[in-house]
Structure formats: structure tokens, C-alpha cells
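Below, a portion of the complex is reproduced, with chain positions unchanged.
Order of writing sets the chain letters: A and B. Residues in each chain are counted from 1.
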Amino acid sequence: MKNYTSVHDVADVAALVNEALEIKKAPFAHKELGAGKTLGLIFLNPSLRTRLSTQKAALNLGMNVMVMNLDKEGWALEIQEGVVMDGTTVEHIKEAAAVMGQYCDILGLRSFPKLQDKEEDYSEDILNKFIKYAGIPILSLESATRHPLQSLADLVTITEKAPAGKRPKVVLTWAPHVKALPQAVPNSFAEWMCKADVDFVITHPEGYELEGSFTDGATIEYDQDKALAEADFVYVKNWSSFQDYGKVLSDGKGWMMTPEKLKVTNDAKVMHCLPVRRGLELSNEILDSPSSIVIEEAGNRVYAAQAVLKQMLESL
Amino acid sequence: MKNYTSVHDVADVAALVNEALEIKKAPFAHKELGAGKTLGLIFLNPSLRTRLSTQKAALNLGMNVMVMNLDKEGWALEIQEGVVMDGTTVEHIKEAAAVMGQYCDILGLRSFPKLQDKEEDYSEDILNKFIKYAGIPILSLESATRHPLQSLADLVTITEKAPAGKRPKVVLTWAPHVKALPQAVPNSFAEWMCKADVDFVITHPEGYELEGSFTDGATIEYDQDKALAEADFVYVKNWSSFQDYGKVLSDGKGWMMTPEKLKVTNDAKVMHCLPVRRGLELSNEILDSPSSIVIEEAGNRVYAAQAVLKQMLESL
């Protein structure tokens, strides 16, 4: 694997999931593979799980890790071509990416969308320019439209916890939030579920339809109760509107996941990428109950990242 | 040792001090002990000595270290139970602690008091919730009411520098400051001195009495000159009022430590946890003289942290 920015970079999804599960059993089995190799982690936005789990994964593989909060420890990047840089941007992405490519063997990049211009965000301009100019493999730590390390960890978790002898039903359900959030996690989760051996349903209020290419193969069901029926996994997540781009359309009252709603499921396990707003997206009762597997899901971020880094190191 | 948050977590104080002194002679003697183990250092507040010395201690033990400025690189944590998170806090401490517990073997936490609500601060709510939810051992990097790594380094320093053949007299003396500072360092220092083989006196203006449980066994002397008589060690530190909680009661004129005041001591060594306000808490003359041992004291932070981490690693 050269770059890792979406499920489309993965030759064999099931094999990658299995690799992560093998690594979970023996995290130090490949601790010589990364010797002398450097992973740079570039954050243009805050991070907790991705920051720590990816660092941990790289250390488990024997890599050196250099972390850079480019926005806080560095300066603002210019993205546009052919511009006269007489404003507030200090360095062009062309130079910044190429220079970091000189110092690292693999470069991880986190860059959120601005949620102001759909075309700009969905062009994945920053991620693509890093790929173009860094000259080394790029690992997405969440981009404008996808969060593929999260999605792999999600699929690893579903594979681990799936009821034996049946194709699991997985429901992605929209949840209320006070802020306008990116579509990256649900886009990416949908894209992976559509490639996985699961029965996949998405439910959300009208107006929150995701961009169609991510949900090809999924069932869209606007009635949350119907969607949840017999679910084995319920993935709770807020996102802002794609059509009315970046907007919060209503307060979403009634969409918070509660124990009451779970009754129609097949004793479903509840997932969330975290951070989660308790009492708003997901009830305190669920998060404090055995139905919630959000912590194990977060724990699997290490093994997902390690499987990806292993394949990237093997391709260097 | 499982958690390290106060002297009460230490089975044998003298043995821990000796362990630190042994480590100082051979810092790399246990460099395989931490192989494959990860120390997470979580800062909710700024740090220099604690940050660097704890990192160094862990590296000396062969551990991997991941540092996270949660306030700056992450987001605000919610502490309250059962709340609807529709405000500015982004993640609940329950999830944050549990997730960091997935990525680390030991978690260090720095969390200052707000100095607004005595009960809230003295409940050590944040520290205790990390202990409750992280699922892994917690190392205090200074909490609302204590700074146990500092106190151990202080006792190591006193043990090293004590005059031969006598029980040393140690005086903790309040000093002026322009800001309202926590009681964590003096609380903790008092608690440790009361467990150590020293003659321990605390002096401060009226109104600055520390919470009684920390000073049980100490002599309180409001007359600074009387307190200093024949002292072998003078520990200078400002703190805000406990009774009139978090307040600066007066400008403290006359309480700054000076060479003049040291004359009644037994050629006392002067200590301070640093950072120190020169010319306000402690005179420039003392800090620039051989009486001051503040730098060696800071240097001992490494060996104190290493002794603690060694015992924590041995209990994993």
C-alpha cells in the first residue's frame, strides 16, 4: 500500500482487518520493521485518539515519530497556485509538503474541512497536494471527507464482536449536536461498510443525505425505529448537511440514542468514533452500560493504524 | 506501587528515597524494565520541570513517552456526571481517561486547582476520575492539592545534603507573590516532611494555615525569625490562603527570604520548587550564592520520577 486515504487504497479489506486482529494478539511481532524509519504526524486540527493511537502504532513497529502541530508550532499554509503571497500565509503547501517529505519516510496528515464551500472541501485539495508534493507516502489522519483509520478500526471492532454464524446488521444513525460537524466519519464509515460483509442501513432526518458515492449499496431509511429493528451494531454520529452544505438543519430532537430505542435491536452493540456529547448524541445510560463498545473501539485504533503502517512500510 | 498521587501511596518512604539515590548513581541500570511500555503525559496546565524530568526518567527506563497538552492540542473536558453536553466541553472525562488508558501503560496527569471552590479542589475530582476511569495506573504530575514528585525530589535532596550525625531541622516558610498560587506544593511538602526523619517547622503569616491533615506532626510558628533559628534547610514557597480560599491576604512585605534572615540558621541550604520570583519570594543574593540548592533540587526530579516509575513498572 502506497498512500492510505480511503478504502480504495486497500487491495483486500478483509485481509487488512485480519492483519489488525493478528497484530492485536502480538503488537510487538514486527518491532524491527520500522527501524530507522520516521513517521511525521502533521496536525492542522486538534486530535486525541488519532494522535496517540497512531504514535503508539508506529512505536510498536519500531519507528521514530515526529509530531508537529503545524497550525500552532508553525504557520499558516498557502494552498492556491500562482498566488502572490503578500498576505498572512507564510509558506506554500508545495514547499511545506516537499520539505517534510525530506525528513520523513511516511507522513500522516490531519486536515478538517472548513464546511463553507462543498466543492473546495470535496476536492480534498490539501490532502491531494500533500500527496502530490511530499514525495513520500501519505497517511490520512482524517481529511475533509474521510477518516479511514477510524473506519478500519470500526470494521475491526465489528468483526471482533459480530454474532457468530450470521451476517451482522449495522445501522449508522444520525444524532443531534450543537455544532456543524464534517461528514468525514459517516462518509468513510459508509464507504467501508458497503465493502464489508454486513447488512448496512443508514438512518437520518431528511436533508442529511450523504454524498451518493459513499453510500452506494447502503439502504437509506428515514424512520429511525424501522432502521434499528434487529440491528447488531448501532453506529451513532452527528454530521452537518451535505446538500445545504455544512448547515445544521434543526435541533434533531428525538434522534438521540437511548436504551428505549435499542429495544427493537438484536441487543445491539453501540459504537461512536468519539468524542461524544453525552446526553445529546447518546444517552449517559447507554454509554455507562455494557451495550457501549466505544472504548474498545477506540482501543482498536492502535491495531488498525499498525496494520496500515505495516503495509505501508512493506511497500517502501 | 499502583497509583502515585501522594505519600500515602508509598509503602516505605525511606526505601523509595534510597532507590532514587541509587538510580542517581546509575541512571541506566534498569533500562530494559520499560521496554515496550508507554507512559502518557497529559498536561491540563503548563509545565517545564515536571514535563522534562518525567520524560527523561521514563526514557532512562526504556519506556516510550507520548506527551499531550490536552488543553491546547485537544479540547475541553466535561467533568460533571449526568450532564447534557450541549455547551463548550467536547469530551467527557469518562471517555477521555478510558481511551488514554487504552493507549498507555501508565498515565501521568497534571491538573491545577481553579482556586475558586475549596471543596471542589480538595475533592481532587479530576485526578480521582482519571484513576477511576483510565483503567491503568495514574502518576500525579501535580494535582489540585499535592505535588508528590516534587516532594519526593525534595526529600531526596534533603537526605543527600543533610549534616552528618544529626536530625535535620527543616523550615517551610511562606513567601510573597503577586498571584494567588495553589497550596499543592506546601501541602505535599508538609505531608512528606511529617513522614520523614526531620524536625519540621512551618512559618507563615496568620491566615495562611494549611489544611490540618497535611501538617499533622509539624510545628506551626508565626514568627519567621524564631522558626528559622538553627534551621538546616529553608524551603521557600508562596501559597494562597486555605481558609479564605484562594485569596492573597496581604502583600507579605518582610517575608521574602534574604541573607540577613539566614544568619540565625545553621548555615541553611535554601530550597524552592521553582519557578521562583526573584526579588519577591527569594532574594537574588541567595539564589546566586552557594546557600541555594534549587538547581540540584530540580535535577533530583529525574531520579525521584525514575524511582516512582520503576516501582510502578514493577507492579504492572
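Note that a contact is a pair of C-beta atoms (placed from the backbone, for glycine too) under 8 Å apart; a residue touches a chain by one contact, two chains touch by 3 or more.
All values reported here derive from a predicted model rather than from experimental measurement.
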Total copies in the full complex, given that 2 are placed here: 3
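To be clear about the criterion, only the chains that are shown with their structure count from here on.
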Chain centre separation in whole Å, for chain B relative to chain A (CA means): 39
Chain B - residues contacting chain A, complex: 36, 38, 40, 64, 66, 68, 70, 72-75, 78, 81-87, 90-92, 94-96, 98-100, 102-104
Touch list for chain A against partner chain B, complex: 28, 43, 46-49, 51-53, 55-56, 59, 69, 72, 178, 274-280, 284, 287-288, 294-296, 298-299, 302
